[in-house]
Structure formats: structure tokens, C-alpha cells
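One protein chain omitted, others in place.
And now, subunit A:
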Amino acid sequence: LLICYRKPKTKRAKRFLEKREPKLKENTKIAMLIKGGNANLRVTEVLKDIYAVKKPFAVLYRKKNITRPFEDQTSLEFFSKKSDCSLFLFGSHNKKRPNNLVIGRMFDYHVLDMIELGVEKFVSLKDVKNSKCPEGTKPMLIFAGDMFDVNEEYRRLKSLLIDFFRGPTVPNIRLAGLEYVLHFTAVDGKIYMRSYKVLLKKSGCKIPRIELEEMGPSLDLVMRRTHLASDDLYKLSLKQPKALKPKKKKNISHDAFGTTYGRIHMQKQDLGKLQTRKMKGLKKRPAEKAAEDSGVSPKKSKSA
């Protein structure tokens, strides 16, 4: 809030506050990875691996925080406000819900959606002995399975996962740098998340042949509880300001052959005053001009 509870005294403080206020085009969402009071080794490893995938747009909290996201959301909202994070992943473990991950997002520092997932099988980055791709690569996301369209909870989960792993929105991308793909399959009530390194092999034509190599974290997830936002709150959060809509370029048209036509609107012209080319030969000579003048002038008699 640049409103004056405390006016920022340095430029750096002002920039810090400006970064956090609502903008037309928003910053990349940052995720906070939190351990619960009873987090076990597996859940901690999951958090560390996701942190490695999502660097630098993630913060990993080192200490354990004794909260229960589904009961009380104030603690999460406080963290979100302090670190300006709108995505979170909370890991915990107890007998009733073993290896529990709560993935969620915020709107205006209040919890929007939360989905609880159980980790059934986990293969970590260090367990897979293949080469990895560089940190900060924008991943390709693929969702397979009709459950992701049919079931409302799965649809929200799909939206949450896209939001989580998307990374920054870029205008251009280097085609040779598409190295990382995250593949989610929904089958039999389970969600399989696999990460592969993409190898582009030569094929006869322009499009390369793809070979995949298993890399990185792979998780077998099962959906447990959900806390989804009501429809109108969700619609409110989806609302984009009008200024972001691309402006339509008027008076430009294309025809089938690829020619671009433009349309110019002119004001009314006085054709008598048009500047045309000067033809020196047609210019009236002084003798002719005098003759014309005397002929044309009215019968003026010079009275003395």
C-alpha cells in the first residue's frame, strides 16, 4: 500500500512497495514451500525437489511450521503477505493422512483454492542418475486423461498445476532450449506426474523426432480433500482488466494474395487550389496577359 501509513523514505523501499502492489500485467507467481509440524523425510524431499524445479520462483521455508491449512488459513495468509507469494505447497504426515501435500493458491492474500494430495510413490532427482536440464527452464506441460475435463475437482487441480509449474510468460522461446516436459496422467483415480528430458533427434523433415529420457522428480498422487473457491469468487479472480485486451488495428485489411491494404480518410479538397505540375511552356507571356486583361476588363472609361 503506497497509501501513507508510512511513506517510503528511500527509492529502494518505494520500488519494493511498487513491486507488490496490484498491476495490470502481473509478476510471475512465486510459490512458498512449507513443512508442517510433523513432516517426514519423504515429504521434505518432495518439497526440496519441487524447489529445485521451480527456482528462482519459489521460497523454501527451512523450519517446521505447526499449522493445519484446512482448519486455519490465517497463518498461510500471513506468510503469503510477508513474502508476496501467491502459490503454496504444504507438506505434512500423520497416520490418517500419510505423506500429505496441500497445494494451493491465493487471491489478494486470501486462500482461493486448496487441494490435498497424497504421495504414494516418489522418485527423487538424485535417485535418477541421468543428466538434468538447467535451472529455470520453462517446462512444457502435458495433461493426459479425460478425468481432467470431466471432473470439476480435477479441472481445478489442472488449473492449479498449470499455475504452479508454468513459470514466467515469455514472448519468444529458443526452439533448441525446449528440454523439459512435465507429463500428468489421470488414470484410475490416481495422478501420475513424470518429468522427462527432451532429446531432439534428426528426422527427415523440419520437425525433429522426440526421444524422452526420465529425469527429475516423479510422483504418484491421489486426491484427498479439497477446498475450492466458490464460483463467484473464482470468476472474480479470473477477471482481467480491459486495458490488457489487444487493441484491434483499424483500417488495415489483407486480401487472399497477401497484399496489405490500408485505408486513409481524407477531408474535402478544394480542387481549384490543387498543386499540380508546372508546365513552363504553357505559362502566359506578359504580352498575351496584357491583351487578355484589356479585353476582359469592363468598359471603364477614364473620366478626367
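Following the convention adopted for this analysis, a residue touches a chain if its C-beta (ideal position, glycine included) is under 8 Å from a C-beta of that chain, and two chains touch if they have at least 3 such contacts; residues count from 1.
As a working rule, contacts and distances are computed from a predicted model.
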**Asked** The hidden chain: which UniProt name fits, "YJEN3 protein", "Ribosome biogenesis regulatory protein", "Aspartate aminotransferase" or "Fructose-bisphosphate aldolase"?
**Response** "Ribosome biogenesis regulatory protein"
**Request:** Consider the whole complex, including the chain that is not shown, and state which of A:Thr10, A:Thr169 or A:Ser230 touches that chain.
**Result:** A:Thr169
**Item:** Residue among A:Lys48, A:Lys64, A:Lys132 or A:His183 that touches the chain left out of view
**Value:** A:His183
**Request:** Considering the whole complex rather than only what is displayed, give the residues of subunit A touching the chain that is not shown.
**Result:** 3-4, 21-24, 26-27, 29, 86, 105-109, 112, 138-146, 148-149, 158-159, 162-163, 166, 169-178, 181, 183, 185-188, 192, 194, 196, 198, 200, 203-212, 214, 234, 236-241, 246
